[in-house]
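Starting off with a structure, shown below.
All protein chains of the complex are present and in place, except for one that has been dropped.
Entry: chain A
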Amino acid sequence: MRHIISMLLENEPGALSRVIGLFSQRNFNIETLNVAPTEDPTMSRLTVTTNGDERIIEQITKHLNRLIDVIKLVDLTEGAHIERELMLVKVKAQGSARDEVKRTADIFRAQIVDVTPSIYTVQITGDANKMDAFLQAVTPLGVLEVARTGVSGIARGDKVLSI
């Protein structure tokens, strides 16, 4: 099953490589990875999506917790949560396709953020399914480049990941 594990990490050089190294060293897999500083500049928030049965996910969270640089972590998929990703896509937009790209973007509530005579650059946010659906819709029109941020997420309600 797919899990979203989100953690607070010391904002230290090498901390990220310890997390990534752990995954390869223990034969766990990373599907997406997203990391940036938080409101407290001494901490980063890192979110990974990974796959595995319960036993593997338990091992992943335990081993991550064992890393000295990991301050706290949560498996967001254990409860209600919000999951978002941002994607930028360059799509061919010439002739009749130009309108079609615009229409599709509107349907997905995506925005066109850059325009040339032959290309639209579309920005879209949402969960991974929405990204995939949009890509599927515009692929026949000609996708030139895709940049995805990977999943970021947060728990719904009162639950807070902080120290």
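Everything that follows uses one rule, which is that contacts are C-beta pairs under 8 Å (C-beta built on N, C-alpha and C of every residue); 3 or more make two chains touch, one makes a residue touch a chain; residues count from 1.
Just so we're on the same page, contacts and distances are computed from a predicted model.
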Choices "Acetolactate synthase", "Fatty acid desaturase", "ABC-2 type transport system permease protein" or "ABC transporter substrate-binding protein" - which one is the UniProt name of the chain not shown: "Acetolactate synthase"
Residue among A:Gln25, A:Asn51, A:Gln94 or A:Thr139 touching the omitted chain: A:Gln25
Omitted-chain contact residue, chosen from A:Val35, A:Ile71, A:Ala97 or A:Val151: A:Ile71
Where the missing chain touches chain A, by residue: 10, 13-14, 17-18, 21, 25, 55, 58-59, 62-63, 65-66, 68-72, 163
